[in-house]
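Yeah, one chain of the complex is gone here, protein chain that is, but the others are all in their spots.
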Amino acid sequence: MLETTGAKKPVTTNPILDATGVAKNYGAVAALRNASLSVLPGEVHALMGANGAGKSTLVKILTGAVRPSGGRIQIRGETREFSSPGAARRAGLVPVYQEPSLIPDLDIASNLRLTRTPVEPFAEWVRELGVNDLSLGATARDVPLAIQRVLDLARALAAEPHVLLLDEMTAALPADLAERVVDVVRRQSAAGRSVIFISHRFVEIAAMCDRATVLRDGETVGVLKIETGVEERIVELMLGAKIEKARGVTHGARSTATVAGPPRVAVRNLAVGKLQDVSFELANGEVAGVVALEGQGQDELFEALAGARKPSAGTIEVDGAAVRFAHPADAIRAGLALVPGDRSEALLMHRSVRENIALPFSAPFRRWGPIALRKERATVTAAIERLQIDTRAQREVQRLSGGNQQKVTIARWIAAETRTILCFDPTRGIDVRTKREIYRLLRELAGQGFSVLYYTSELEEVQHVCDRAIVIFGGRVVDVLPVEIADEAALTRAAYGLPRQSEVAP
Amino acid sequence: MIRLIRRNAWVAGLCVLFILLAVTTKLIQPDYGAGDFGSLMRAVLPYAFAVAAQTVVVIAGGIDLSVAAMMAVTSVTAAAMMNGASESHALFVVPFVLALGLCLGALNGFLIVWTRVPDIVVTLSTLFVFQGVALLILDAPGGGAAEWLKGLVVGTVPIPFLPESVTAWIPKALIVLVICLAVVWIPLRRSQLGLSIYAIGSSELAAFRSGVSVARTKIAAYAIGGLFAAMGGLSLTLSTGIGAPIPGPYLLASVAAVVLGGVALGGGKGGLLGPIIAVIVLRLVRTDLTLLAVDPNATTIIEGLIMVIVVMLGAFLAMRGRTR
Amino acid sequence: KEYTIGISNTVQGNGWREEMICAMKAQALASGEVSKLNIAHRNTDAAGQLEDVRNLISAGVDAIVVNPADPAGINAALKEATDKGIVVVAVDQAVTEPSAYVISNNQEEYAYLGAKWLFQQMGGKGGVVYMRGAAGASADSDRDKGFKRALAEFPDVKVVHEVFTGWQQDQGKQQILDFSATGTPYQGIWTSGIDNVIVDALVESQAPLVPVVGADNAGFVGQLTSVEGLKGAAVTNPGSIGGAGVALALQILDGKKPDSKLVLVNPELWENATDEGKAKLKAAADPSLSPEWPVSISIPGWTTYTKDQIVACKGPGE
């Protein structure tokens, strides 16, 4: 299982970076309240925490991209506060942020010049990281995302940082490139440089980190040495409680098979984006899970079904009739609606909960007239109650908590009585309790004959909500697993395109 | 790469348009000669500087509604200072006015950074302020200009190794324009500041994270805009010999030419060459219509139509490119 | 003889200037000597007029008749024109370029006559609202001289408000409304030809009808004989000076140069305070004209077109 890496470096007692009591408020939202992090020279230090725990915020504060609301940061024992990333860079702290930071309209050479990065070492690192055909004249915008991430890293490495901060550097990378990153990070630490490493992948943590700091709700809740068996501890700390095996929540209540007639949605030989040839069916009253590794084209699939993107080949049938969507409005008319993974893509952040939920009602031209306010209030209130949305800050959705925001995006379609909801990683960045509520809600909907297509990046969710799991790999559906056998291990194998193991795990 | 080609294609397209118009001009008026081309370039001067000012700011992701008002301030300042003064006094006036433009522009940038009010609103406010300042300096068109300054844009200069038949087609006004723009623009393009200006225009966040001082860069971009506007103001004074406190039509013209020149509103893209050629094209259109004795107001229609159609076409092509 | 004449004017939409253009067209047509007019008529400033005049030079005209935006601002282009042998005539306002001819109303006298009458009506004391023309235009600065000369003769008359109307009706009206909204008392209004809208404004806002001086614009002349309680005077300022300008240019092209480069037409004052004045106003009134057109639609000794021709506003070949 987990093993600690090689021989320990001589441990100096003086940390190179020491942050204590760091806090950051965004209005009413406390992204960080009391975070601390101490990194030793030559150490690879993992920063862990659930989505929204505040990892990225901490990185931004440490590197001067965001001003803290409180706390103290010491570099080599000296208290510092960086006013800009430039200042942090000069002090030897170089980040790779979670989002690409290349200037989109500049070519690579200019991007290097902008950060005064020497070209030779940069090119060296790029090759080292496994990218061989890079043109310095290419405009950053035109470079694929994964390569942009590699360039970000190479640029940071070329600056010869004392402390390198990597925020989910590997998340968007294919496995081979991710491995290269791990190699490179190891060598950094061997050379006596420190690395702060953020990732949700335990394999990577185990492979190279010395210690881990765990954040929960903006607070440091533990610092652990990476050793065998620490994984459980970390997860416990991250979630704040021992994860109960919440098996069999409701998925016994399947009604799929009993519904006669054509499937609610049938996808045949669909090609869109990275997807080459995808076929599956979604029955009435079914929650079908979609499982795929990052970047397999699942987002394109959902967008195509929601009418937000045109497929290049294949057909979509709804209730047995072929449909063609030129606009999400067409899909909505056919009863298909998307709940995107990124809440900021779905919400009118400055508008009220009520307006957000009622938005689809006003969209069609014939509804541009006066609003039936009483009806609207009734519909919206019903939806709010059904999802138990905390509406204390309902005048502006941006003041709601993330979980409540996510509920609003779902409530919208429940109020509109949309028959098929396409949920794309709806529980991303949501606390455990809210997650449960969402599972329950979706099962309830299925029980009433609604259909749900459910993509999740957290594999154990499949067994909480889904009736089946459709696994996509390499542009195709490689497997459809019944929920009984769709545990994490089986799904992971399938997601990597490996064949099913014949016998069920003991 | 594709982007590079496309950008150059835009400029090339403008050049073709210019050549077509030039040929048309010669067809309409066979007597059209070097002297007339000189007139064209003199008419181009203030517009070209106005559009240069706007271009820098737009590339930095902003917009400057006070361009014409800054031109008015600098123009009347120059005219008032040179009024009745000795010829050599102008030697002092020119750098002073350029510095003034730089300061006015920097003030715009500073207010945008400091108040966090959107740039459109800030420069809308300073548009009124600068207009007022111009009126306080001269409440009516007037003042004067040194003769040698006026002479700066009239006629031609002999250029070594070039026959007169060639230099006749290189009027001083063109030379002044090219030198003034090049002296600022070429070093800027190559400098870290120039890069930073493109960077903040392309993505303020990414630029900030790349260590660019967004505030300082923005102020600098507006300041350079102000410098170009001051050149425009000076060019007005030295072509009319007076300063006029009410701003001319340079704001709308500058925005139009920036867009026609292939610089995207929103920033981060484009160069100076396209907008300058666009401005020349627009002036030549007016000349041609005058030669044809067309109502000058029809020129307004045609300028508007060119703008609308070209921009729609550009947007349409961009859209096609995106869906591919 | 078949000449082409270029025309440049920088105020559009002002009735006086429209009459001027029509007079130019009518005179060109009536003369029979002009094959083509090339008219650059738009709202612009000195810089824009420079461009227009230069484009007219490029177009190869034989003469340019120009109403200058500024006395000095377009000299460079005028010089270029005369250097090429093009006859340049400035109408209505003077230019300082010595090679150009000027034919205009005597602007200083225009202002002096009206202002003096007004101050007399005010009993030699009180506040006057001074509504000027376009800032920097030489007609305006010449009129300012005349106005100041009259003012000097009446030490108890004070200017309580001075604005530039830009010779635009809408601006003038807005300005007087703005001003009367401030409640500052005044006893007379002098206008640089933006007159009938001022009377309208006073009537509409029920402000006291003080004496008003304006030009001989049809609307204002009509008001002087019809508006109850309005005292005022119209000073002649013929827009038809444009026709005279064309006539002068043609004369010069034909080789008959005038003795002086400056030709002045002297204004007259028609007031409604005396019976004699009223009679003159009655005789001059012409309700068939657009209210913003001056009633003096021809200049004896210069223009040769008929009323129908100027009203039709058609040039050669139209």
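A, B and C label the chains in the order they appear, each numbered from 1.
Following the convention adopted for this analysis, a contact is a pair of C-beta atoms (placed from the backbone, for glycine too) under 8 Å apart; a residue touches a chain by one contact, two chains touch by 3 or more.
Assume contacts and distances are computed from a predicted model.
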Per UniProt, what's the omitted chain called: "Hydrogenase expression/formation protein HypE", "glycine dehydrogenase (aminomethyl-transferring)", "Sodium-dependent bicarbonate transporter" or "Ribose transport system permease protein"? "Ribose transport system permease protein"
For the chain that was dropped from the view, give me its touching partners among the shown chains. A, B, C
Residue touching the undisplayed chain, where the options are A:Ile108, A:Val163, A:Val287 or A:Ala346: A:Ala346
Touching the hidden chain in the complete assembly: which of B:Ala9, B:Leu292 or B:Val308 does that? B:Val308
Taking the entire complex into account, which one of B:Val23, B:Leu91, B:Val121 or B:Ile179 touches the absent chain? B:Val121
Option from A:Ala175, A:Ala363 or A:Ala378 whose C-beta touches the chain left out: A:Ala363
Considering the whole complex rather than only what is displayed, give the residues of chain C touching the chain that is not shown. 12-14, 18, 22, 41-43, 161, 163, 168-174, 177-179, 181-184, 197, 200, 204-206, 289-293, 311-313
If the missing chain were put back, which residues of chain A would it touch? 27-31, 52, 217-218, 306, 308, 327-329, 332-333, 337-338, 340, 344-351, 355, 358-365, 367-371, 373, 392-393, 395, 399-402, 412, 429
In the full complex, which residues of chain B touch the absent chain? 63, 111, 115-118, 120-122, 124-137, 139, 245, 252, 255-256, 259, 265-266, 295, 297-305, 307-308, 311-312, 315-316, 318-319
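Methods note: only the chains that are shown with their structure count from here on.
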Classify the inter-chain contact topology: is it line, ring, star, complete, or other? line
Two chains share more C-beta contact pairs than any other pair here; which two are they? B-C
In angstrom, rounded to a whole number, how far apart do the mean CA points of chain B and chain C lie? 35
Round to the nearest whole Å and give the separation of the Cα centres of chain A and chain C. 74
Measuring from the mean C-alpha position of chain A to the mean C-alpha position of chain B, what distance in angstrom results? 46
Which chain B residues reach two or more other chains? none
Tell me, which parts of chain B touch chain A in their complex? 1-4, 192, 195-196, 198-199, 201-203, 206-213, 268-269, 323
Which stretch or stretches of chain B touch chain C in the complex? 29, 31-32, 36, 39, 42-43, 46, 139-142, 150, 154, 236, 239-242, 244-246, 248-249, 283, 286-287, 290-291, 293, 295-297, 300
Complex contacts: residues of chain A adjacent to chain B: 65, 84-86, 89, 95, 97, 100-106, 110-111, 113-116, 135, 137-139, 141-142, 310
